[in-house]
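Here it is: the structure, laid out below.
The other protein chains are all here in position, but one chain of the complex has been omitted.
Think of it as A, B and C in the order they're written, each chain with its own count starting at 1.
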Amino acid sequence: MLEELKQEVYEANMMLPKLGIVTFTWGNVSGLDRDKGLFVIKPSGVEYEKLRPEDMVVVDLDGNVVEGTMNPSSDTQTHRVLYREFSGINAIVHTHSSWAVSFAQAGVEIEAMGTTHADNFYGTIPVTEALTQAEIESAYEENTGQVIVRTFRSRGIDPAAVPAVLVKQHGPFTWGATTKKAVENAKVLDLVAEMNYRTMTLQRGNTRVPQYLLDKHYLRKHGANAYYGQNA
Amino acid sequence: MLEELKQEVYEANMMLPKLGIVTFTWGNVSGLDRDKGLFVIKPSGVEYEKLRPEDMVVVDLDGNVVEGTMNPSSDTQTHRVLYREFSGINAIVHTHSSWAVSFAQAGVEIEAMGTTHADNFYGTIPVTEALTQAEIESAYEENTGQVIVRTFRSRGIDPAAVPAVLVKQHGPFTWGATTKKAVENAKVLDLVAEMNYRTMTLQRGNTRVPQYLLDKHYLRKHGANAYYGQNA
Amino acid sequence: MLEELKQEVYEANMMLPKLGIVTFTWGNVSGLDRDKGLFVIKPSGVEYEKLRPEDMVVVDLDGNVVEGTMNPSSDTQTHRVLYREFSGINAIVHTHSSWAVSFAQAGVEIEAMGTTHADNFYGTIPVTEALTQAEIESAYEENTGQVIVRTFRSRGIDPAAVPAVLVKQHGPFTWGATTKKAVENAKVLDLVAEMNYRTMTLQRGNTRVPQYLLDKHYLRKHGANAYYGQNA
Partner (left out) sequence: MLEELKQEVYEANMMLPKLGIVTFTWGNVSGLDRDKGLFVIKPSGVEYEKLRPEDMVVVDLDGNVVEGTMNPSSDTQTHRVLYREFSGINAIVHTHSSWAVSFAQAGVEIEAMGTTHADNFYGTIPVTEALTQAEIESAYEENTGQVIVRTFRSRGIDPAAVPAVLVKQHGPFTWGATTKKAVENAKVLDLVAEMNYRTMTLQRGNTRVPQYLLDKHYLRKHGANAYYGQNA
């Protein structure tokens, strides 16, 4: 079942240690077959060195395991909520990459301070509100998804244009149209956090770029008039 | 004698350079056979590249070398005290990993600022008092163990729930039920120190997580109701 | 056409990931054959692992593609302007290396604070003005070249002596007489930015070196009286 997607999700998971954004087992990638309403996700707590494509778990959009002998990632319910609520996305990545987590712990947003950001994210990467005690004590992982959705809705942010969030006191989630793109976004998020940290400690004033720079760089890589790369 | 434990302790020692938390010979792992009252520890000052399983030294809980031709780690008496006083632990790790040492030198505790911490440590990782001149000049390594024990007792911290400490002006010790877990704790400690450093320099206000978040994350990975991983 | 230069430019591009100053496809090196008035540049958005010497694109100094089936780097017009305006240079490098970008985002120049800088750059590495909305919305990449040229002309900086610039809110461009030298300058720029960051956060006062130190170190490596290395 979904053997091709399992292979793809397996390979995307294996990119995380290769890109230096995961320690031990603390990361997971899932990929969605939107037609079938099923997604494939890494099993919980398995070491990357021992992971095999056939270990991937198939889950439906109600959160039920449909195939697989292992427990799915403990963050499965968060993925499920995001797939249901963000209609354009087919892959999700969660890591504890160190720069992104540092901003999530500090509750500091990742503002666009340069073209590296603008090439990849069309605006500020938001930090969610902290979950309440009630939200944590019951259906915690689902509520993590809900607070992400609420953050984007209440602030009018398009998850296709800003495919990343920092969950307060926790860490980053990123997504994309493909597993490859979602993993790239996880790496870029950590890099722009690193650059912003140094920018902000060098220069305490406003270092946000103007909207027209954001437009130029984002739109030369994305959308109808993109001219970056070979497929533009 | 204890050949299996020697192999295990050897392998755990070799993980330290692989995880990037040791420089030159500055780290040591020991493992305890509590039934026999003996522990196995790395010899003092031997380069990791030259280390062999048969070089491990067997020591009893009075601190006497029972088997082995090499001098045991200079920190052997610290390990001995911790094994005697912390009844639930079977492995100890000491390193000079750079983020943890930086906090130990600054005398700044590692507060729980996010779920990475809460997944692994059930509360603040304390810094000991500095040893007095008398404690340093006589039975120094034993007194290092004693100040750790005193720190946990006086503050009512359970060493099974917070398996890590920073010895002021020195560096980290971690422990666990197994050598593997103790080594993991040494790596996680360094990572949370790194993340806290950046969190604290981004945001000078209070960034400690609430108790209910600590409960949720720690208890979803540890204890009777854990549901993270495959054995939960 | 220009097969030797293509091979050289290919190899110079492959140095960027090896030196740790590029992520994904975010960097490009070009090399100029000044006699023929043609330069060779990396294609846009191609992964380094898949890049081949024959993928390099040949462009003339009016910015027209003369040979090659792929789109040239999106920064081609910036390279073109620099080749036209800076007569002594035969190679250009652009990266998003993290320390240099942090300074470009902060708008903080790289002052000469020590001999590492003085060995390679004969004075302050400037930051350009931010491009205006009009400059960004039309002929953006060409205007990026123009703002670099304007920065050097208006401040009387010799691009042969200071072969590096930070484009505000964007990142570094470096150049040189050879592709090898231009790539080295890209790496050194990132290193001096890293060192300056720490110098400036340790010591907020003036840490710029005097002119005579700059003279000594720069001139012992460059020019008629150089005595560093084997060819001096």
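The rule is simple: contacts are C-beta pairs under 8 Å (C-beta built on N, C-alpha and C of every residue); 3 or more make two chains touch, one makes a residue touch a chain.
Everything numeric here is computed off the predicted structure, so don't read it as measured data.
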Contact list for the unshown chain, restricted to visible chains: B, C
Options C:Thr69, C:Thr132 or C:Gln203, residue touching the unrepresented chain: C:Gln203
Chain not shown, touching residues in subunit C: 113-116, 119, 184, 187-188, 191, 194-196, 198-199, 201-203, 207, 209-210, 212-213, 216, 220, 227-230, 232
Residues of subunit B (touch criterion as defined above) contacting the omitted chain: 23-26, 43-46, 70-71, 74, 96, 98-99, 101-108, 130-131, 133, 136-137, 140, 169-171, 197, 200-201
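Here, only the chains that are shown with their structure count from here on.
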Least hop count linking subunit B to subunit C through chains in contact: 2
Numbering shared by both copies at the subunit C-subunit A contact, with half separating same from different: different
Chain located farthest away, centre of subunit B as origin (C-alpha): C
Inter-copy rotation, subunit A to subunit B, in degrees (Cα atoms; steps of 5): 90
Core chain by centroid distance, with centroids computed from Cα atoms only: A
Whole-Å gap between the CA centroids of subunit B and subunit C: 46
Centroid distance [mean C-alpha coordinates] between subunit C and subunit A, Å: 33
Residues of subunit A engaged with two or more neighbouring chains: 201
